[in-house]
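Some notes on the structure that comes next.
Note that this complex is displayed minus one protein chain, with the remaining chains in position.
On to chain A.
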Amino acid sequence: MREKIRLVVQNIGLPRIIIISFLLTLIFGAVVYKIPLDALTTDTLVRFGMNGVLVLAMVPCIQSGTGLNFGLPLGIICGILAGLISIEMNLVGFQAIFTAMLISIPLSAISGYFYGVLLNKVKGSEMMVGNYVGFSVVSLMCIGWLVLPFKNGEIIWPISGKGLRTTIALTSRYDKILNEFMSFKIGGVVVPTGLILFFFMACFLMWLFMRSKTGIALKAVGDNPRFATASGIHVDRARLIGTVLSTVIGGIGIIVYAQSFGFFQLYQAPLYMAFPPVAAILIGGASTRNAKISHVIMGTLLFQALLTIALPVANKLVSEGNLSEVARIIVSNGIILYALTQAGGGE
């Protein structure tokens, strides 16, 4: 019996067991405080779908050995830019959102390429450098958003007539278009079918990629670069592919996120956007060297459920201040810290 428990603990991993028990406590708390569970479930499902693609963006980077992609804001900014272009083109509905995704791909690919070249020059400290690449790009684009020649009145400041707004509403464009696609209601729970389908579709494509020749080469490079070289794999190129792919998925991810959120947020908003996905995939069981699709799904679900449920429960518990926000930051950064200390571990 004890052996069995030990095995289960080993399979799921101690951090996940702690998180799951914490989550169960929170659900129990929600029931006690009579917070409607169906609304919480709906919220969790929506957040799961909207964050999932961003978390998925971590996979190619980890697999190819560049670690967690702290430079994700780079892809996010490309995605936002593409989204704005689609509005500037005055498109609406599915046409608009898919055009935005299509435009984001070349933008992300090009910037991801240069980011990858940089990461190949700083082997060993990719995560730190990536972090600062993200910060720098966000700051640089703060100027960019002010000078970019957009004309559409929905995007620019109404009075001055130039410079972009800090938040751009998507109400008239593609607000919640994926969420509402084929969505249905069970009891009080609304299932955002289109959103979750899109996320699973992306996961499936990624799974296929990981089983292709290139995908396996990526994994070999991440596992053991010297082995990969001896097997005739071009290590730097594989890392480049991983980085480009991660940036591209990050770009698509923010468009999915924005349509559910209802707004594009510019300027400082993307600054810390890499941290929640990083925390999520680590909660899911990934390490800085190994990540699977199952880690993405499990991690996103756990992390988002935790945030969704912790917020109202904490508000009931301590009514003043924003304790829930503090708790969220402690959880996400604590998990990142824990995982990074395990980074060099192995056996």
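Simple rule for what comes next: a contact is a pair of C-beta atoms (placed from the backbone, for glycine too) under 8 Å apart; a residue touches a chain by one contact, two chains touch by 3 or more; residues count from 1.
The definition used in the following text is that contacts and distances are computed from a predicted model.
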item	value
Among "Monosaccharide ABC transporter ATP-binding protein, CUT2 family", "Cell division protein FtsX", "TFIIB-type zinc ribbon-containing protein" or "Electron transfer flavoprotein large subunit", the UniProt name of the subunit that does not appear here	"Monosaccharide ABC transporter ATP-binding protein, CUT2 family"
Contact with the hidden chain (one of A:Ile20, A:Ile216, A:Leu271 or A:Ile293)	A:Ile216
Touch with the omitted chain, as defined above, among A:Leu102, A:Leu208 or A:Val318	A:Leu208
Sites on chain A contacted by the missing partner chain, in the whole complex	208, 211-213, 216-217, 219-220, 223-224, 226-227, 229-233, 289-290, 347
